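Removed from the display is one protein chain of the complex; every other protein chain stays in position.
And now, chain A:
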Amino acid sequence: MKADLYAAGNATRIDGPLLFLERSLDVGLNEAVEVSGADGRPRLGRVSALDDDFMTIEVLETTQGLALNETRVRFRGAPLHFSLGPDLLGRVYDGVGRVIDGGPPIAAEQHLRIEGMALNPARRASPADFIETGISSIDIMDSLVRGQKLPIFSGGGLPHDALAIQLARQSRLRGDDAGRFSIVFAGIGIPHDTAEQFRTAMERSGALGHTALFLNLASDSSVQRLLTPRFALTAAEYLAYELGHHVLVILTDITNYCEALREVSASHGEIPSRKGYPGYMYSDLATLYERAGIIEGRPGSLTQIPILSMPSDDISHPIPDLTGYITEGQIVLDRNLHRRGLYPPVKVLPSLSRLMKDGTGRGFTHEDHPDLANQLYAAYARAVQVRVLANVVGEDGLTETDRYYLRFGDSFEHEFIAQEERRGLEASMEIGWRLLAALPASELHRLSDAQIAKYIEPHHG
């Protein structure tokens, strides 16, 4: 890194988060700066535009209290970096990677750029290691694999935090090679309570020692929210690709991130796109989500579970919509199931795991797993249709077959989706077969005769 350069007294204008300076030094675009005013508190920023005479600094924290004459800018000579070392686990950081647990700073071994460069797709390895989460609706229907990015689409008041904690605690790999497992949690604009809940849950389960917490609380600067996931992901990449850990990254709540993005875009005077969000939100979110993966020839992996709350439970809102186009599927939570007291309230129909095909079936989970999932999907989709029909014409207006589906739908929700304890893959599959056996065998188009003979008929006996 180059020696730090200082500039003082050459500020000409402050406009929202933007600080305009006369260009007295030779600095490059996107380089990091620290801006401090009379209060002496350093604020992170970056060079966002340059011309012959002036430069524009985007201050990533509040510009409140800055005055033109007393503003001092320290140029770092390089884009924002995060200094990392192997002792970063078990610690708590603020939204911009500063230790806030009262302990000593971490001993830095590497300085990594927080933006993260695009992984070369030709150097990626295909994710294919099935992660057993112990949750039937995920394991059987929308399996998670290492290196995947699988968001949870939730809403206010739904138990997404509990589900995330459960996933972090009880996910494991089948077979012996568990590898070194660590968790990076990034709280983006979350309330203090949520952060505390997560911390105590991890502490109680003894997992805090291999967890790194990055907290940008709801009361912290909103511009800083744009940095929090980047610091967290940089730490995760270091753990995964340099130290060979299998890292699970939980980002919550992406909706707060997008709100901050909108705020910053508006203050730049950019032309807004859908619902006032900037037109580049897709590309911007991609720079976070695409940091999940596995690199060929390196031992670790980076799996992401971003959580976002859908404004008014609307899945077509730009935030879930753009996310769904980037991530490898989504787990959708359902308010209706939640109200009926079913946990976890996973709405299986709109949920999806795109990488499931690569991590399930023969050699991965069980040779009949994909067909079982398919048949359950087909049957449950039909059951949901029949339920709508029954609401209008009454159960008496249904055909005999449709009444079977109606009953299947209920038992699927109560016995398969809802669960109190961790279920192994085999146990989940067994419930699936048993529920299907309640349907006429002629309806099971997605199972072969052999599968029916092997799994369905024993239940008829």
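FYI, a contact is a pair of C-beta atoms (placed from the backbone, for glycine too) under 8 Å apart; a residue touches a chain by one contact, two chains touch by 3 or more; residues count from 1.
Note that in this section contacts and distances are computed from a predicted model.
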{"item": "Protein name as given in UniProt for the chain not displayed, \"V-type ATP synthase alpha chain\", \"Branched-chain amino acid ABC transporter permease\", \"Transketolase\" or \"Glycosyltransferase family 4 protein\"", "value": "\"V-type ATP synthase alpha chain\""}
{"item": "Residue among A:Gly85, A:Pro350 or A:Pro458 touching the omitted chain", "value": "A:Pro350"}
{"item": "Hidden-chain contact residue, picked from the options A:Ser24, A:Asn336 or A:Ser448", "value": "A:Ser448"}
{"item": "Per the touch definition above, residue among A:Leu68, A:Val99 or A:Ala125 touching the missing chain", "value": "A:Ala125"}
{"item": "Residue touching the undisplayed chain, where the options are A:Pro318, A:Pro345 or A:Gly432", "value": "A:Pro318"}
{"item": "Hidden partner chain, residues of chain A it touches", "value": "23, 26-31, 48-52, 56, 79, 115, 117-127, 147-148, 241, 270-274, 279-280, 282-283, 286-287, 289-293, 295, 298, 316, 318, 321, 324-326, 328-330, 349-350, 352, 354-355, 357-358, 370, 373-374, 377-378, 381-382, 388-389, 392-394, 396-402, 442, 445, 448-449"}
